[in-house]
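All protein chains of the complex are present and in place, except for one that has been dropped.
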Amino acid sequence: MTKVTLTVNGRAMSGECEDRTLLVHFIREKLGLTGTHVGCDTTQCGACVVHMDGHSVKSCSILAVQASGSTITTIEGLAGQGELHPVQAAFKEHHGLQCGFCTPGMVMTAVDLINREGGTLTEETVRAGLEGNICRCTGYHNIVKAILAADAEMATGRQAAE
Amino acid sequence: MGVEGIGARVTRKEDKRFLTGKGRYTDDMTVPGMKYAYFVRSPYGHAKIRNIDATAAKAMPGVIDVLDGKQLQADGIGNLICGWMIHSKDGTPMKMGAWHPLAVDTVRYVGDAIAIVVADSSGEARDAAEAVVIDYEQLPTVVEAVAALAPGAPQIHPEAPGNLIFDWQIGESDAVDKAIAAAAHVTEIEILNNRLSPNPMEPRATLGIYDTAEDHYTCYTTSQNPHVARLVMSAFYNVAPENKLRVIAPDVGGGFGSKIYIYPEEIICLWASKKTGVPVKWTSDRTEAFLTDAHGRDHVSKVKMAFDANNRITALKVDTIANLGAYMSLFSSAVPTYLYATLLSGQYAIPAIHANVRTVYTNTVPVDAYRGAGRPEATYLLERTMETAARELGVSPAELRRTNFIRTFPYQTPVIMNYDAGDYEASLNAAMQAADWNGFAARRTQSEAKGKKRGIGMSCYIEACGIAPSAAVGSLGAGVGLWESAEVRVNAVGTIEVLTGSHSHGQGHETTFAQLVAGRLGVPIESINIVHGDTDKVQMGMGTYGSRSGAVGMSAVVKALDKVEAKAKKIAAHLMEASEEDIVIENGELKVAGTDKSVPWFQVALASYTAHNLPSGMEPGLKETAFYDPSNFTFPAGCYIAEVEIDPDTGETDIVQFVAADDFGNIINPMIVEGQVHGGIAQGVGQALLENVQYDANGQLLTASYMDYAMPRADDLPSFTLSHQNTPCPSNPLGIKGCGEAGAIGSPPALINAITDAIGHNKLTMPATPMKVWQALQTAH
Partner (left out) sequence: MYATSYHRASSVEDAVRLKSANEEGKYLSGGMTLISTMKQRLAAPSDLIDLRHIPTLRGISIDGRKVTIGAATPHADVAASRELAAICPAICKLAGHIGDPHVRHMGTIGGSIANNDPAADYPAGLLGLGATIVTDRRSLSADDFFTGLFETALEEGEMVTSVTFEAPEKAGYAKFNNPASRFAMTGVFAAKTAGGIRVAVTGAGASGVFRHPGFEQALASNWSADALSNVAVDASNLMADMHANAEYRANLVKVMAKRAVASAG
């Protein structure tokens, strides 16, 4: 067993695990943050996406020991208690989720996409940016709408702040 | 239309928990002492089990026990069954082979469960599973239905000689043959409906908990119908009596049919919990899901459609072979029969129809209902045939359809169904207008200038939803009734709980069911909670599939609400010394019509519970239960148009527009209905362009992960253009028809009609992959 230390959603957390433990299982089972999901075994569906040191990663394809020392944001830590991040709010407003299983990964992906390409997103670039996330319920139509709306909303917010 | 009532675009009450990671799915559940299961599964498509040696596995670190099928059988756990009896045309009952939850002497598909390992961690369970030594005698395999019927094919079950499960028919064979002989034109076509894996994003999971002190079982499971699961596990599998078995389906991450069935793992984890004395959790990985979740479709059909000199259809003859896999899953027999052949009239007045259906065992995972279940197969067959006929007859596809539309209702088809309402031309016109059908020629010219091939195709679908009148389905062989139950529980402060036997796994019932109540009573939607998915909370229910939650589940809520309102009116009339008939319920108040007298809703609720001043003889409380049994199916219908642009160099298809015009009857929440259509179309696009389950000749699944099974992704799809035409359903109180499956039903033929139009070559099977389209283009010239 190896000790893994992470800063998760702003809090220092640590736990013991086998070296073969995946980051997603460490987050779900050791830290009790079950919002991050596992939907495939081949690094494709994106239900497990979290942010590691500020970038979106697939937590099902990283060992917890590999991540030790890093800063992790999961869906639970995206907004303050009881609040919604603008991307979460846009998913609700535009019905960008149905069963909710892919949703945490989709939202974390959308936030990363807006962080990288915010203000320049188009339907085409949003669809390309969702290449690593599979949703079986929505046909992506409303997810794309929600991300474009959140991008516009956040761009307005950035302008107002300047 | 109120802001929160029926017809309002209300955002979903359930969203916040899903958006903040607070959803609670089965794999999120942990209980003290819980251990992990891993299943030993057959690596062969067909083999005898000579011996199972778990000695080494049991000695591995962390292992609690390894249990096999003989132990399960010795404990009296029963075989899995198919719950819908079909008789062959010679009168003999379907030939159901034994399906042991854990194989005892024979395995019949790759993935067939053989033993369960329970260990401290899932990794240790899997390590030990690899150490279970099984001595197999391999047997010959057959994976395709047509091949399984051929003389000399490997025999899969002793109960079903020649692998034939049943040979069933519907309609008038003689009349059809006569019409074909007399026809001015006969269109003949062979139709393949490709095999699909449902792939809800949440893999199946189950947590079995046995309580020694109470001799009681709790089963958390990924189910679309927890009550049916309890009923079947209790009545047929002898897991436990119903009062000793609680089934909870918490948040469920999509189903699409695949989570209707009671699978071996649920039964085995409950049994293993008792055997080992620890709670046992199993979570499928995606490869296990591909190997063991029931697949969908997989039909091969020969079709003849006869026309008179005026292009009117005079007869339809269909001969279908359906692959049911290695065992008969719970509703497998109903899918290629009563959910398929009864829809072969489509939107058309066809005087004579005959369908013959043979179902077949193969060494593949069981096949059962997947989104649409039988109706996509019927629609694809009919709409590909209509398109082909239009091309052969030299008329436009729209004209051929208009010529043959049913225009008066009710309409009795020759294949059981009685259509109650519809306006097919309205949807056709709306779709053609939205797609700018008339401007297509100009767009094609533009595409040609870029070196691209452009095509347009339509599909006019009908389906039967609101499943289903219990007596009718009982007479057709169903083992259960298909009503729904509801309970409306008004609390003393006026807030409301609605308990429903429907189950939401993405459909948004917590919002739409609340909208119904909010609209009826004029109370805020926040004051209404929807309770579902737990057999200890909800009295009984038949679950969610077949687009039935609105038409059947909500109708039960309406009936319970009727009773609640009637009692509330009596109380209000008593409190205001008015006549019961004069009381109206509006904006959260009970008013005396035509006066300014009123009492607020909460006060009536409170009065019912204080019981200080109730009408003489009235029981306290305000809580009512109702069962609703539909009197007919509902018949959503519509027209879909796909327009594609094909790159002739690579064969790649780009969907440049997709238009859906649907008649779902009345709509509770347009936002949610649109979402259902989007998702359905995406699955239909998946079937038409991307998805295909493939086994090799030895029964090895070649498409066992997302590396090889092509799921639709965001950049495979366009945004969709939707519209609704509304002819209310006359058979249920809300006029709802259902919207869950339409998208998956209507879209595949529209796409294949468009692609074949673009490439000028009609022989193309689904999925129309770039390679297949490119190959078709090479032979088209």
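List of remarks:
For clarity, chains are labelled A and B in written order, and residue numbers in each chain start from 1.
Criterion: a residue touches a chain if its C-beta (ideal position, glycine included) is under 8 Å from a C-beta of that chain, and two chains touch if they have at least 3 such contacts.
Here the structure is a predicted model, which means the values were calculated and not measured.
In the complete complex, the residue from A:Val8, A:Leu31 or A:Val49 that touches the missing chain is A:Val49. Listed residues A:Leu6, A:Ile62, A:Ile75 or A:Ala90: the one in touch with the omitted chain is A:Ile62.
Contact with the undisplayed chain is limited, among A:Leu33, A:Ile72, A:Ala89 or A:Leu113, to A:Leu113.
Interface note for the absent chain: among B:Asp127, B:Glu377 or B:Glu589, the touching residue is B:Asp127.
Contact between chain A and the absent chain runs through residues 2, 18-20, 22, 41-44, 46, 49, 52, 55-58, 60-63, 65-66, 109, 112-113, 116, 129, 131-133. Counting the whole complex, the residues of chain B in touch with the unshown chain are 123, 126-127, 130, 287, 649-652, 690, 694, 702-703, 706-711, 713, 716, 769-771, 774-775.
What we mean here is this: only the chains that are shown with their structure count from here on.
We define each chain's centre as the mean of its Cα atoms; on that basis chain A and chain B are separated by 30 Å.
Only residues 11-12, 14-25, 27-28, 30, 121, 123, 199-203, 251-254, 256, 283, 285-287, 505-508, 671-672, 674-675, 678-683, 705-707, 711-715, 717, 719-720, 743 of chain B touch chain A when the two sit together in their complex. Contacts from chain A toward chain B in the complex involve residues 18, 20, 28-29, 33-42, 44-45, 47, 74-76, 78-79, 84, 88, 91-93, 95, 97-104, 107, 123, 126-128, 130-131, 133-145.
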